[in-house]
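Omission of a single protein chain aside, the complex is shown with its protein chains in their original locations.
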Amino acid sequence: MSNNHVYIALQNNEEARAIIEAIERDNPNASVNHFPAMVKIDGDGRIEVRRKTVEELIGRDWDPQEIHLHLVSISGNVDEDEDVFAVQRNN
Amino acid sequence: MPVKAIRENYAFEPKDVEKNFHGNRIVYVGWDHHLMFCAPVAFPLPPDMPFGALVEQVIPGAFGMHPDFPQIQWNAVQWRLDGEPFTPDMQKSLDANGVRHKSVVRMFTPGLNGIGGSGS
Partner (left out) sequence: MAAKRMSLRDKYNRMTRDLAWDFSYQDPKKIFEQADFEGIKIEDWDKWEDPFRLTMDAYWKYQGEKERKLYAIIDAFAQNNGQLNITDARYVNAIKLFLTGVSPLEYMAHRGFAMIGRQLPGVGPQVACQMQSLDELRHVQTQIHTISHYNKYFNGFQDFRHMHDRVWYLSVPKSFFDDAASAGPFEFITAISFSFEYVLTNLLFMPFMSGAAYNGDMATVTFGFSAQSDEARHMTLGLEVVKFMLEQHPDNLPIVQRWIDKWFWRGYRLLTLVGMMMDYMLPKRVMSWKEAWEMYFEQNGGALFNDLARYGIRMPKYWEQTVAEKGLISHAAWGTFYNYCHAAPFHTWIPEKDELDWLSEKYPDTFDKFFRPRYEHWAEQEKQGKRFYNPSLPMLCTTCQIPMVFPEASDPTLTSYRSSVHNGERYHFCSDGCKDIFDHEPEKYVQSWLPVHQIFQGNCGGATVPDVLDWYHLRDGIDNREYLASPDRANWERWKAGEEEAAELPKAAAG
């Protein structure tokens, strides 16, 4: 049985909504699940947040490290640079 | 296996040796299939207390409020001591019955299966 499940959970707030929308745009296979005050995005193998997409949505510069303000939890290995914040399985 | 420690000879006297209980020893009593009492209970008891006194004076205070309790047929109770079936001698002391410090005494009461048969 191969289980490559990853997720990112974010607070349900104004700025995080743009991040969630960016994830939906860039990760068509990810599924967005709503909980009280929190949104959990599940994916298979990898989920990424792209700086460019978030910037387009919020109309200003955005540093992927700003995601720290809204993160609730993750599952997977983190891969982060100036342009992308991703969680992924390495196998 | 010994503990990997930053000091040599990592060893201590156990915190709960019998001599720390002022002449008593700890005896645990559990009633199978009656988990309304969430866990077996612990008593500090004198080792020379007769087993019969445990049954007549201690256990009723612990379990007497259970609706099954008045229906117990004491001569039919099946006992276990530290996991093994055993037949206590009611006249003899806990010690003479083999009840040691931190021994577990379990009672199974045939036909009594807890509240509504739920094991509670």
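We just call them A and B in the order they show up, numbering each chain from 1.
Quick note on the criterion: a contact is a pair of C-beta atoms (placed from the backbone, for glycine too) under 8 Å apart; a residue touches a chain by one contact, two chains touch by 3 or more.
What you see is a predicted model, and the numbers here were worked out from it, not measured in a lab.
In the full complex, subunit A touches the hidden chain at residues 2-7, 9, 11, 35-38, 65-66, 68-82, 89-91. Residues of subunit B that touch the chain left out of view are 1-6, 10-17, 20-22, 24, 26, 28, 30, 32-33, 35-44, 61-62, 65, 67, 82-83, 100-104, 106, 113-120.
Methods note: only the chains that are shown with their structure count from here on.
Annotation: 55 Å between the Cα-based centres of subunit A and subunit B.
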